[in-house]
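With one protein chain held back, the other chains of the complex are shown just where they sit.
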Amino acid sequence: MATPIGEEMYRWAGDLFPICRSITGHGVRQTLRYFQKILPELTICEVPSGTPAFDWTVPDEWNIRDAYVMDDQGVKVIDFNQNNVHVVGYSTPVDSVMTLEELAPYLHSLPHLPEAIPYLTSYYRPRWGFCLSHRARQELKPGRYRVVIDSTLAPGSLTYGELILPGREEREILLSTYTCHPSLANDNLSGPIVTTALAQELAARFDRRYTYRIVYIPETIGSLVYLSRHLDQMKRTTLAGFVLTCVGDDRSYSFLPSRMGNTLADRVAGHVLKHRAPGYATYSFLDRGSDERQYCSVGIDLPVVSLMRTMYGVFPEYHTSLDNLSLISPSGLGGAYQAILSCLDLLEENYTYRMTCPGEPQLGKRGLYPTLSTRENSAIVRNLSNVMAYADGDHDLIALAERTEVFAEELLPVVKSLFSAGLLKKVD
Amino acid sequence: MATPIGEEMYRWAGDLFPICRSITGHGVRQTLRYFQKILPELTICEVPSGTPAFDWTVPDEWNIRDAYVMDDQGVKVIDFNQNNVHVVGYSTPVDSVMTLEELAPYLHSLPHLPEAIPYLTSYYRPRWGFCLSHRARQELKPGRYRVVIDSTLAPGSLTYGELILPGREEREILLSTYTCHPSLANDNLSGPIVTTALAQELAARFDRRYTYRIVYIPETIGSLVYLSRHLDQMKRTTLAGFVLTCVGDDRSYSFLPSRMGNTLADRVAGHVLKHRAPGYATYSFLDRGSDERQYCSVGIDLPVVSLMRTMYGVFPEYHTSLDNLSLISPSGLGGAYQAILSCLDLLEENYTYRMTCPGEPQLGKRGLYPTLSTRENSAIVRNLSNVMAYADGDHDLIALAERTEVFAEELLPVVKSLFSAGLLKKVD
Partner (left out) sequence: MATPIGEEMYRWAGDLFPICRSITGHGVRQTLRYFQKILPELTICEVPSGTPAFDWTVPDEWNIRDAYVMDDQGVKVIDFNQNNVHVVGYSTPVDSVMTLEELAPYLHSLPHLPEAIPYLTSYYRPRWGFCLSHRARQELKPGRYRVVIDSTLAPGSLTYGELILPGREEREILLSTYTCHPSLANDNLSGPIVTTALAQELAARFDRRYTYRIVYIPETIGSLVYLSRHLDQMKRTTLAGFVLTCVGDDRSYSFLPSRMGNTLADRVAGHVLKHRAPGYATYSFLDRGSDERQYCSVGIDLPVVSLMRTMYGVFPEYHTSLDNLSLISPSGLGGAYQAILSCLDLLEENYTYRMTCPGEPQLGKRGLYPTLSTRENSAIVRNLSNVMAYADGDHDLIALAERTEVFAEELLPVVKSLFSAGLLKKVD
């Protein structure tokens, strides 16, 4: 289903797709500045190379201007300007002439996906290399080739974005996405785009119960850097968190739980998906592959999950040039946006209630109940009755909804009318 | 299977069926006085109209003498004296002449069950109305009708019955049934009838471990009135409770658990039904519909379940004139009586035991065990061995039986022989 926000997000994707991002470098800055135009409060932070982050160190900054492999006729048979996936991420500079045979160890292709250019990186061991489709590779003729990678790998900084939207409560909801992939759409340009749309919606709200911490980081090193700077506070205040990735295609909805699978984030995402996307795919934490590896790690233990469309590693185009703008869509992005927004909205309303009087109250005298008893009981009556039965101070709204087997969004008007009538009170 | 008690209960049903009961009024008093002849200790209590009960107030008392709709030929086309279900319960008085068109909004019938007169009430909003079969309704001819309901709705009292049978322990078992339905058999004349038969049996016992609290109340308002007067004591002493309703037909056994489904009442009823009525229907508390709504409500939280034959709302004749004496039977009533009595008997014997010596005792020297070992192990030997294995001070008799996968009634002789031999002691 196409929505205005879905269309808008897809336009952003078109603007941002061509930029060559990596875990550091100008592509990341350019991307964050684009989002800053949408979210003026977004702060762009720079962390110098060499800064320690737990067991890690911020690497040198990588920038690339051009790269190609040119045959002896002057034809660029591989050209970074055609597709930035052609260069192994973090490739060291090279300018050399070599035979095809000498070049072979530096070429990467996928025989089982002959049209796809694979996406590869080598952040922590100096290398260089080119990626190309297997079909193109097979067309390379023996001979001598000029091989150029005009890149710089030198001290600089790691760049991340941060946006804090204060709420009435100090407790926080974390949205985390990564910005380190070059021209790849579902994994993961969709992530920062949906994150930005959600941030825009949240920022526009007059009243927020929770504080929102929204971060745009390079995967792994970025979350470690960010956590190393904010861990004490985040452990104290984080109520639930979401890693936003692979939120752009139309094929499915997917859920990756937290490490132990029992946090509020797990509960809200599971509840929303059950009712909004029945048939969604549910994975194990053993299938994890993004920053929940850090957020849920031992000693960090934040309540973080991923609610996705088709998950990384699962779709055939994953980490190849086939994960392009044709793979994602306005409705794919919009569906993910709506599902995650449902989670946030539900968290905002997720109070724990308790009935204020023993026994069922008399709803009739308050106009809350039909006075003529018939065999037919409406959903309203059932929800009223069930909320009253289980609002015992132990069930929060999500638990009430799970217990009574309806979507929390359906229960909410009933809860609000009972609360307004003084029949429910909030408990901590 | 017909039993003398089943036949006797069915005779009581024949006597009581024609009386027009409601949540207040002479029909209730007449019914309770009938039971008082069987249970002389039964106390009949009157609670004045206007008395508060938690969020509720005892309503005015309703009595009805006659009601009919008469055509211009003087024929009563609807006649309360034919079936008291014809009048909407708590109808205000009316004496008027109106056209069929004017009368239509006051007539209620069921197109999908054209032979059935529906049963309707309007306790808390003043209304009047007639119920009739859809077939009869379709035969009404246009014209003018005399419409009479000779009823009184005026300050009076709510009537309930209470019987306390003291036991060796202060802890109580609650039997609760309702007396507010007019000529309807399974739901719920069967309830007070089976309750009375059980009370008669319990009253005749020389020795009772537990105290029995047996109440006959109008549904909802009656349980609220009763609870508002006895809540502190009942919360302190109630060990297990049963709402008796729909205990008259032969089609099935049904179980409705308590709110959280984990009380002693749940355990005993589940165990008895599993062994006495395999294939019984088990419902969720979400399917509830009687006084467990009050007993299990937040702030009251008593351990109350319903063990039924075919449950209200489930059988097609529910709340219509088809729920009549032909729907219930001596064997239906007798089967429910026996199942609930099994629960009570099991509760009386439900001690927690612990072995008095480490290791298995030598049963042979006590004559409790065959001395010749063979491949064949009798059920006695298996039960002896299993009781000894699990009588650890954590398993009560029901838990022992569940753990060892036999009916507690089968285990009881073995438990008693080990106890007599000094090999088991009771623990709290």
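Order of writing sets the chain letters: A and B. Residues in each chain are counted from 1.
Assume a contact is a pair of C-beta atoms (placed from the backbone, for glycine too) under 8 Å apart; a residue touches a chain by one contact, two chains touch by 3 or more.
Please read all numbers here as calculations on a predicted model, not as lab measurements.
Within the whole complex, the absent chain has one touching residue among A:227, A:308, A:333 or A:347, and that is A:227. Considering the full assembly, A:121 is the residue among A:24, A:83, A:121 or A:362 that touches the omitted chain. Along subunit A, the points of touch with the absent chain fall at residues 53-56, 118, 120-122, 124-125, 127, 220, 223-224, 227-228, 231, 259, 285-286, 288, 293-294, 296-301, 313, 318-319. Contact residues of subunit B toward the unshown chain are 354-355, 357-362, 364-365, 371-375, 382, 385-386, 388-393, 404-405.
Everything below uses one rule, namely that only the chains that are shown with their structure count from here on.
Chain centres here are Cα averages; for subunit A and subunit B they lie 55 Å apart.
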